[in-house]
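Before we start, here is the structure in question, set down as structure tokens.
All protein chains but one are shown in place.
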């Protein structure tokens, strides 16, 4: 139970759309379910579109709105800057916030390039000396089944890791009429499926295994290279409903799909696939890990479940166990409902907020750090380099 | 988007525990994701244990606390009384609230007996003439997959219904050391698995099919009839950790499991099972419906999924489809995340709040009504009667 | 390995259709995969339709054909009479064979009535004194996953049994145009879904649990009571393709579906359903058993799999295990393929032949015995009696 003596942590959030909503909900609800050493206070949300920012603010109880993130970063009532913008702005905002002495939570991928990410990691390191903490928002680490997987690997439940196979499968670009968005522009998004969703499975597999990806062999593809611009012209201007053929189109300058082989630092072989063209799969983050003593399997489309094979038991009595990760001694679950009452997507963000606030209040370094984010960025860069040179094996830099 | 001109709806909640927390979260978050004609205001929570009530109030932002529900019912800042207490108090609180001109949301089961439920339904009918709305909290109706199932049946997608099989399976009483609770006392809970979880599958199958249960043949069982009293004495008093054998025990005066055959008004055969002894099943609400043109299957342990078999297609191309109920045109989903990003248990409560607020603001009768709750109560009574007379067929009263 | 000194067992099979083919394949192949103390010799097949019997004989290598089962029963080259005819002829054929000193394998259900089954059990007992063995063909007992389930229950892996739920779901009668067959006539088949498929789940649950059903409360239904006669007239006589409306129809005189509650001798509650109207389910024999220490679940549509929940482990590490029953130390599997190479429907018949031949050669009583078949028959009778008197609880006779 929180009482009047519990300190607050003022949050300033930059961005108000998909991620902004998920973070708003998390910041508002974290202290309702978890006992926190500091209670988040939704101080201010910043967005260039004032009306849209104000809408998010009203819906979630943010106390104020700014239209310039620079103003937000300088406010005294902001202790933590939460960066929920597209990737091309991460470096500037996060760095400024750290310099202003704020803690920073930055959405993933950390940046759009390795140099940006390096600069951010350096800024984080410098700020850390002054007591400012930083974290990158690989929120899927906080799905309880993923957190359980990490614990089980660390406890040796599957032994030495031999195989990792990871897929992040979506299908929202299968339809050629699906419109352009900033996620399809290299300048804004850095890359396509690779950075948007591939980054998640890179981070998750490194997190769960506790190992690093040391090299890759990759290929990427853009299946459909021009798409209609959704709001170009608009129905009224054209005097009626515009057919797909009439619409102006924009160039898709990022990958639609990225595949790569890799090797982990412990010697495991790995195979990765990220695509937005996997017809029928909506948000299938699928991770399988085979070790010398057991195996784990996960699919986000059944996010409350972790499959575990215990290779140390009698084979005749063993099979993949469908662990429903809703028991009170599962990660994060003591705060929620009785067994069998499932959690959803946004719970990952709530758990992220909880872990971050506890770290800040406790003077600890939250994870994943900007260095973790940089590590992912280097894998992304190696993938693009390998794909550009006929899949040649490419070492991931340090 | 809500603006300053949007009216508010003052909520007074009685009870602060499991259901109180779920309702608090729903009341606070409904307007954050849905455009509502009235914004819920968390006015006051009532509970005899003032500290516990205050804790829930602080965590969710309730403006005030009362220790007597009678005071809450009379407050001017309360438009809607939300009854989250054990079943033995529903009738008194709900009836008083309706008489005081308040709208009422009452947790399920509606009451602990048919006479109580009849009185409540009459009170609701009388209050309705004065503009007060009432609803019973069969929240699982608001799980999107369930709502979709109801729509599909109503649209004729599975034709004439032949078979209903419904199970609500939990296992929290398998351990003989699991302690007594109010849920195991007939005076408080009315019945055991039957009323607590059996009531849900009775309501859900009637809701999805749009039909009524007309008769039952039933059996019930109490496997373990005495259980330790968890807080009796306590470790310190006993000078150490009390073993299970030392603890005083209480009598389990309700059913542990209830099974019944039944027939629906349209002629379908049905088979029901509610138990807290289904080892390995945590909260498995499993419903299958076979019709002349297709079939549906649902399991709450995969609550974002509905399985559908289309019997009108070529058999060689058909099989149960695993519909991931996260598309924007699925019930309630437009307000949430992109496809494949799952919802959890508490979303059902948020959707319940949304539907109730819309009905109140629109002058409509929300569903399920107290009459729907009474109908479930009559089935519960028929089950107990049949079980008491050697499973003889027992007609459900009107 | 068999050698020239291995004795042979002459088989005479009565019937040549669905079951006749399954048994022919089993008799021919059993010694190819299993080391048997006697090699089955396919001596003679009997059928009133000589051409059809000869066709089965040629396809599977039967040495001779008879058109009168009485001649078959008397032949010296027949040691075992294998009864694969509809239920109304079981008693006469099996009894005559036993009197002639032959071993008997009789398809299920054992008979069409309790008196017939009693007479058969008595005949078997009398014949046993003269060295003739008898067995009833509940072949699903020989599915490896079922045999494993029985072993696990006997080994105490799930503890004291609390719940049994069993369903046998098919959908071949959903189409009103599906034609009449002997399976829909009470005189031939005894009953409908109840005896044809319900008998299997009655036998299987008693087999797996090692307990008996002591009483039932039941309901049955015939959804469509007249069906077209498939070969009545025929297309040529009618001068073209006969539409369903033109065809003469016959009366369905058996149940389409049967449901019942029951209690097992050890105190477990059980719920049974057998139907041919479960749209989308083709041959779903689904059995779940919850005990005080664990649980089992099986579905014949995934017949190589047994799901097991170990209730004695730490809940956080447990979940239903999907045991692929293809390991060499699983029942019957040492004779077959490497792990992960699945078995099919007919393997159950091969295993049945193996077990029967081993019992005969070893002088042991094979199981299930005619007494086991009688026990199932008594449950079937109790179900029909209860259904006829408003589901009143009906004790199963001894």
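For reference, chains read A, B and C in written order, and residue numbers begin at 1 within each chain.
Quick note on the criterion: contacts are C-beta pairs under 8 Å (C-beta built on N, C-alpha and C of every residue); 3 or more make two chains touch, one makes a residue touch a chain.
All values derive from a computational prediction rather than experimental measurement.
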Requested in this report: Specify the residue from the set C:92, C:175, C:346 or C:390 that touches the hidden chain.
Outcome: C:346
**Report entry** Residue, one of A:99, A:165 or A:358, that touches the chain absent here
**Finding:** A:165
Query raised in the report: Pick from C:60, C:308 or C:393: which residue touches the chain that isn't shown?
Result: C:60
Report summary line: Missing-chain contact among A:275, A:326, A:350 or A:369 belongs to A:275
Query raised in the report: Of the residues listed, C:69, C:223 or C:300, which one is in contact with the missing chain?
Result: C:300
Query raised in the report: So that we can see where the missing chain sits, which residues of chain C does it touch?
Result: 1-3, 18, 22, 24-25, 28-29, 31-33, 55, 58-60, 170, 172, 281-284, 300-304, 324, 326, 337-347
Report task. Extract the touching residues of chain A with respect to the undisplayed chain. Result -> 158, 162-163, 165, 167, 171, 174, 217-219, 221, 223, 257, 259-261, 263, 267, 269, 271, 273, 275, 277-281, 290-295, 309, 311, 318-320, 390-393
Query - Footprint left on chain B by the chain that the document does not show - result: 148, 305, 307-308, 315-324, 327, 329-330, 339
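What we mean here is this: only the chains that are shown with their structure count from here on.
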Query raised in the report: When the CA atoms of chain A are placed over those of chain C, what is the turn angle between 0 and 180 degrees, to the nearest 5?
Result: 180
Report task. For the copies chain A and chain B, give the interface type as same if over half of its residue numbers appear on both sides, and as different if under half do. Result -> same
Query raised in the report: Just how far, in Å, is the C-alpha centre of chain C from the one of chain B?
Result: 42
**Report entry** Length of the line joining the C-alpha centres of chain A and chain C, rounded to whole Å
**Finding:** 54
Query raised in the report: Residue numbers in chain C touching 2 or more other chains?
Result: 318-320
